[in-house]
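Every protein chain but one is kept in place in this view of the complex.
Labels for the chains are A, B and C, by order of writing; each one numbers its residues from 1.
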Amino acid sequence: MPIKVLFFASLRERIGQSQRLLESDAPLTLQEIWQRSSGEAHLPDNVLMSVNQTYVDANSLVQPGDEVAFFPPVTGG
Amino acid sequence: MPIKVLFFASLRERIGQSQRLLESDAPLTLQEIWQRSSGEAHLPDNVLMSVNQTYVDANSLVQPGDEVAFFPPVTGG
Amino acid sequence: MQYVDVRETPFEPWQYLAAWQAQQLPENARSGATAVFVGTMRDFNEGDDVTGMYLEHYPGMTERQLATLVAEAAQRWSLDAALVVHRVGEILPAQPIVLVAVWSAHRAAAFEACRHLMETLKHTAPFWKRETLSNGTVRWVERNTPG
Partner (left out) sequence: MQYVDVRETPFEPWQYLAAWQAQQLPENARSGATAVFVGTMRDFNEGDDVTGMYLEHYPGMTERQLATLVAEAAQRWSLDAALVVHRVGEILPAQPIVLVAVWSAHRAAAFEACRHLMETLKHTAPFWKRETLSNGTVRWVERNTPG
């Protein structure tokens, strides 16, 4: 099961893609997912992350089949 | 010009009147007005007072022609 | 725009707001933040079933005091507009008693001004509630519930 990676808003534009599928048979860290999906070495401090549509911190592990999202600070309301 | 004295709500029922006119050529204290209009000696602590439809404290002086009101704690909203 | 309406007839708060905003606040002057409070008559109080209420007030001073409270809040929080509607006379359970609405450029100001207006109204506007219980007893409400 691939890991589905999503990018939103200004981060989506900077990365140049909105969605990417990563093949993995083992759990990955969010840092690894960021590097493999964005092509950028370091996960910026102000990027927010979710796994399966729930907020997580950068130390969380991601399982094959999970949906991961990276996005900038939210500005709704 | 008489002083017009009004009573409201439970105080109006206790005093047994809603309005009274007091003749006076000189300023009166609220304590004097209370005694002459209510027939009760002492102004209760929890009675609120207004002169010309603005809140005042018990030490205020009332001029001939003024409108005075005595009423219990308010319970609107 | 500041407006006070002390009325004997029932009102539906959302329809009132829709009509008032459409008439008084042109679309190109719409504020970023609107905060509203509606107080509705309940059918119980202090453990008793309440079937009706009479809301006495001090005609003249009521409008004057409410207008003063609205003007003070409008100045303190730089409100774009403020509206207070309050029923008097005979009121039935489930009928709205009070509507407070404020319009501001900022949401903190809107929330704070709306809440402050409700608290000062409850503590200083000359209204008195007399309620009728299901057993026929009629009593004056002695004090308001805390904020």
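The rule we apply is simple: a contact is a pair of C-beta atoms (placed from the backbone, for glycine too) under 8 Å apart; a residue touches a chain by one contact, two chains touch by 3 or more.
Bear in mind the structure is a predicted one, so any value in this text is a computation, not a measurement.
Q: Write out, one label after another, the shown chains that touch the chain missing from the document.
A: Counted over the whole complex, the chain not pictured touches A, C.
Q: Taking the full complex into account, find the residue in C:Val6, C:Leu55 or C:Ala110 that is in contact with the omitted chain.
A: Answering carefully, the residue with contact to the hidden chain is C:Ala110.
Q: Go through subunit C and note every residue touching the omitted chain.
A: Touching the chain left out of view, subunit C contributes residues 12-15, 17-18, 21, 27-28, 30-43, 93-94, 105-108, 110-111, 114-115, 118, 145-147.
Q: Please give every residue of subunit A in contact with the chain that is not shown.
A: So the residues of subunit A touching the unseen chain are 6, 8-10, 50, 53-55, 69, 71-77.
We adopt the following convention: only the chains that are shown with their structure count from here on.
Q: Return the distance between the CA-based centres of subunit A and subunit B, expressed in whole Å.
A: It comes to 72 Å between the two C-alpha centres.
Q: When the C-alpha atoms of subunit B and subunit C are each averaged to a single point, how far apart are the two points in Å?
A: About 26 Å, centre to centre.
Q: Roughly how far is subunit A from subunit C, centre to centre by C-alpha average, rounded to an integer in Å?
A: Each chain's C-alpha centroid was found; their separation is 48 Å.
Q: Which subunit A residues touch at least two other chains?
A: none
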